[in-house]
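Encoded as structure tokens, here's the structure I'll be asking about.
With one protein chain withheld, the remaining protein chains of the complex are depicted in position.
So, subunit A:
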Amino acid sequence: MKISNRPLAAFAGLALAASIGLTACGGDDDGGSGGSGGDGGGDITFLPKNLGNPYFDASTTGGEKAADEFGGSIEEVGPDQATPDSQVSFINTAAQQGVGALVVSANDPTAICDALNEARDAGVKVVTFDSDTDPECRDVFVSQADAEGIAKKQVELIAEQIGESGEIAILSAAANATNQNEWIKLMEEDLAANYPDIELVDTVYGDDDDQKSFDQTAALLSKHPNLKGIVSPTTVGIAAAARYLSTSEYKGKVALTGLGTPNQMREFVKDGTVTEFALWNPEDLGYLAAYTANALIEGDISGEEGDSFEAGDLGSYKVGADNVVVLGEPFVFSKKNIDDFDF
């Protein structure tokens, strides 16, 4: 007789739990038809990788600015951590709410795919921006910049800063980083074709590690005494290199440019270590993404290659191959405009 005094209570509890499930089911059947669709025809939900990230705060600001212009509304939701699955419940919610469009920067190209497709089945237009998913999971990808544009802009900046002649080096991220390697290849081609007096003497890898990038910068400068410029197409690298230069004898003598964020680079631009560097403007990116979403909702475009639409102040855009819209060439930050940005 080891039966306790709990079985009855447990049974009753399970029965209750079951009945909740059943009533829930019944209720669902009643309300099912009325609930879907929702009232959010032109509503756009912004779903960044995570909240509290200044970069995405800027893109949402851009989206809101666009919405003000075309008369829609923007709601920003998102997880507090950028884990691969954390966006799924927000995508599901958007599908439940029946919003007009979902503008998302994907934490994982595949993990959110099914959820996005379910949302599209429920009539939600899906625009990815900043970070894409697999192409079959979204209507349009709004890309910050294409590889050619990024490579060309960096070469242009360094050429201008060193007077189109002399030795330069590249401080990259990891040796097998796909993005960086593609840009480096394009930069080499551009240099060879258009800047005969500039010699690329070395490419080193800081692995996107602050200390290693710092050390690699020091090694570069002692190894190549005639070095006139460094290009670092990675935000970690350019900040570390700037930190080294700003405290060394090379400050102001060796030019540094590349891809960086205004918050990391502000002090080095102000103290004269760096004159100009590039990145896309996240506010414009959000602005364009919102206009793209609106064009999809309004039926102005279907997201197919060749469709074109107007995006307010940014002008006219065309959907390219793989249903990608490219924002344009990178944005150049300098002493004049750096205080307008906070990301």
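Going forward, contacts are C-beta pairs under 8 Å (C-beta built on N, C-alpha and C of every residue); 3 or more make two chains touch, one makes a residue touch a chain; residues count from 1.
Just so we're on the same page, contacts and distances are computed from a predicted model.
Can you tell which of "(R)-phenyllactyl-CoA dehydratase alpha subunit", "Autoinducer 2 import system permease protein LsrD", "Pyruvate dehydrogenase E1 component subunit beta" or "Bifunctional protein PyrR" UniProt lists for the chain that's not drawn?
"Autoinducer 2 import system permease protein LsrD"
Which residue from A:84, A:163 or A:196 sits in contact with the chain not drawn here?
A:84
Which listed residue, A:97, A:128 or A:281, touches the chain dropped from view?
Spelled out, the listed residue whose C-beta touches the missing chain is A:97.
Could you pull out which residues of subunit A are in touch with the chain that's been left out?
Counting over the whole complex, subunit A touches the hidden chain at residues 2-10, 12-14, 16-17, 20, 24-25, 27-28, 30-32, 34-36, 38-39, 51, 75, 77-81, 83-85, 88-90, 92-93, 95-98, 108-114, 122.
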